[in-house]
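Notes follow once the structure below has been shown.
With one protein chain withheld, the remaining protein chains of the complex are depicted in position.
Right after this comes chain A.
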Amino acid sequence: MTPAITVSGLVKTFGPARALDGLDLTVNTGEVHGFLGPNGAGKSTTIRILLGLVRATSGTVRLLGGDPWADAVALHRRLAYVPGDVELWPNLTGGEVIDVLGRLRGGIDERRKRELIERFELDPRKKARTYSKGNRQKVALVSALAADVELLILDEPTSGLDPLMEAVFQQVVAEVKAAGRTVLLSSHILAQVETLADRITIVRDGRAVESGTLARLRHLTRTTIAAETASPVTGLDRLPGVHRARAGAGSVSFSVDAEHLDAAVRHLTTFGIRSLVSHPPTLEELMLRHYETEEAAA
């Protein structure tokens, strides 16, 4: 099956500023793809190009088998979009906006809409000007999730939602995925992507710095270890593959490359382990590591 989204060597410049600098991204059909990066990395610009709102300076972009700029209208029948910062027409009610946006997309599933309004606990009869940011976000989410489309493009869709609503969002996206739809989920909330995404792409400074399944990315990285020992640990610094070692009186923490894990733990046992906590790298650590390498290079 052809991928839902294929982007290669994408460049976008705004005057002298280079927002995207040769970005590559592949989203397979039927997967939830996490699109991660710090603010200003180029996530939203990429998405705006995928939506045909902004034209690429160079590079190739294919979306659902079409060109997002030239075939924008036809492609938009098959996708739904939620921006991170939703603005609504102040003198329309939330319910009206959901319908308007749904109809613009070519119709809305009424039953699904009512169900989502209920699940997200949205009052659709209030004027949009009275909504908080979270409620405006819900309006856009309900309208997009109730659409019968192949692809959902979600750009930091839960900013402003409380944790309960965040959980509802996770459930709904899981259902969408089970129904065989493709989701591009841009976020800097890493926990969200960790639970939902099949694969992730990490962007920085307009370029994809890492892409693959979470398991594969973790394989490349270090495990973090925190331990309490009977006697103070010495000699950790000299072990290969050990980083950021911090030793106190009777406690130690460090991270270690996968291939040197065995040697490091064996070294610890010589000091009498009283407790040992190890956890796989979180996405925060994945991203922090990229910063470190940049800084080291600079």
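The criterion applied here is as follows: contacts are C-beta pairs under 8 Å (C-beta built on N, C-alpha and C of every residue); 3 or more make two chains touch, one makes a residue touch a chain; residues count from 1.
As a working rule, contacts and distances are computed from a predicted model.
UniProt records the chain missing from this view under the protein name "ABC-2 type transport system permease protein", selected from "Transketolase subunit B", "Monosaccharide ABC transporter membrane protein (CUT2 family)", "ABC-2 type transport system permease protein" or "Formate dehydrogenase".
The residue from A:R105, A:K138 or A:R222 that touches the chain not shown here is A:R105.
Per the touch definition above, the residue from A:G34, A:P83 or A:P281 contacting the chain not shown is A:P83. Taking the complete complex into account, A:L53 is the one of A:L53, A:A167, A:A191 or A:V277 that touches the chain left out.
Here the missing chain is touched by one residue of A:D71, A:D109, A:E228 or A:D257, and it is A:D71. The residue from A:A41, A:V61 or A:A140 that touches the chain not shown here is A:A140. In the full complex, chain A touches the hidden chain at residues 14-15, 29, 48, 51-55, 64-67, 71-81, 83, 85-89, 91-92, 96, 100-101, 103-106, 130-132, 140, 150, 153.
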